[in-house]
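Taken from a larger complex, these chains appear in their original positions, while the remainder are omitted.
Chain lettering (A and B) follows the sequence in which the chains are written, and residue indices restart at 1 in each chain.
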Amino acid sequence: MRQLTELTWREVREAGSGAIAVLPIGSQEQHAAHLPMGTDTMLVEAVLDRAAGLLTGSPELIRLPGLPFGHSQHHLFAAAVSLRPQTLHAVLLDVFDSLVTSGFRRVLVVNGHGGNEEMMRAAVKEFALRTDVAMGACSYWALDPADPGSSPGHAGWFETSLMYAVHPKLVRVPVAPRPAGPEPLFHRPPHPGLVVERYGEWARAGGATDDASQASADSGAELLAARARGLAEAIRSFDAATSDSHG
Amino acid sequence: MRQLTELTWREVREAGSGAIAVLPIGSQEQHAAHLPMGTDTMLVEAVLDRAAGLLTGSPELIRLPGLPFGHSQHHLFAAAVSLRPQTLHAVLLDVFDSLVTSGFRRVLVVNGHGGNEEMMRAAVKEFALRTDVAMGACSYWALDPADPGSSPGHAGWFETSLMYAVHPKLVRVPVAPRPAGPEPLFHRPPHPGLVVERYGEWARAGGATDDASQASADSGAELLAARARGLAEAIRSFDAATSDSHG
């Protein structure tokens, strides 16, 4: 996986028709009292780098610099640096337009933040309707074939374990247990398949969806390896399914 | 369930603080050679009416006229009447703004068309961040607790069976079997959790995701009853979870 930022424009042009352009997107938002603002960005970049290491050069990947800001309007109560939904949508479509103008025919967005999902999906759908490309989009945590529908939560056991594995010095210890109280409705809807969004829910819930105090570096290492494998396999699958989309 | 369109404005005002406003949204788009353009709209309205019949008056529901057009840009190749994503988003937010100005504090969107999901979710999230409300959103087919993640397909066995049950005269018979060939990537992604959107995929796939020739009115009646039960339970759950959001 080469870094677009380090290539000359001719090298990008030459790579475009065959390679997959990969755009990581993250966020800067509250992650409770123990994780840093950039947790989502750091984790998606770590999983992507690890996945690329498993791929040994095929398919060819050109990695764009990560978008460090995401849609975190629901965390503005707590120091997020957030893009409005329509701004994120515009950034994604501008980047896609640029890549296609440069000759790319295949683009993969790898997401590190739940709040980005609607606009990410909307953007790849909209773009693939008007341009002759194959677009992929995924959230790094949702690709484990053994547990495809898992919802790992925010600033809880899952993300804290991963941060112990990836950036242990940035975890403020000891991690306090989550205060008692029901999980927020957006995380545990009252009926399967129902989306419920209620004003002020994030502030009521505190900054985390579940208890992070039992997170550990060992769990994090396992989670990281599994997520990287899942992403590597997803990239291979995307490559195989869209190999006739070469320029 | 009372119809907003038949109420005077004072009746709407009086209902607002306690009732749930329900907005069905559908589409006008191709449904292969055997189903009509309005299939999604007809089905979501049929399931909602049946669900309301199961609720026996509690919670109080005020049903808005259905939005007959949805986001079907991917079906413009085949006679859809479609709203662009940003237009659908604007319609939803305008309707939500109006309802809150009228005194409603709880709104539920019931969706009949997969292409509406991103904008529906984005709209309820965005609205609940800026307004003191509880918003619900669901697609009618995704609420069966026994099979919450099912993806029932487009113009195939699922929708055709339901149309046999709801509007049998509108199904053109005999229904031809689906031509051989792989299912489209947007319906069967090459890896679980990965979204793949490829230019021209709907046209390549033909108008249906799966074979409708085995659909039947009996299956449709069972599907209808199950979906109505699922929706009724989802509405009860939404009511219970948000009853403290009364005005």
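One rule holds in what follows: contacts are C-beta pairs under 8 Å (C-beta built on N, C-alpha and C of every residue); 3 or more make two chains touch, one makes a residue touch a chain.
These figures come from a predicted structure and were not determined experimentally.
**Student:** Wait, 2 copies are placed, so what's the full copy count for the complex?
**Tutor:** Assembly-level count of identical protein chains is 6.
In the analysis below, only the chains that are shown with their structure count from here on.
**Student:** How big is the gap, in whole Å, between where the Cα atoms of subunit A centre and where those of subunit B centre?
**Tutor:** Chain centroid spacing, subunit A to subunit B, equals 28 Å.
**Student:** For the complex, give me every residue of subunit B touching subunit A.
**Tutor:** Within the complex, subunit B touches subunit A at residues 73-74, 85-86, 118-119, 121-122, 124-129, 131-139, 142-145, 148-149, 185, 189-201, 230, 233-234, 237-238, 240-242, 245.
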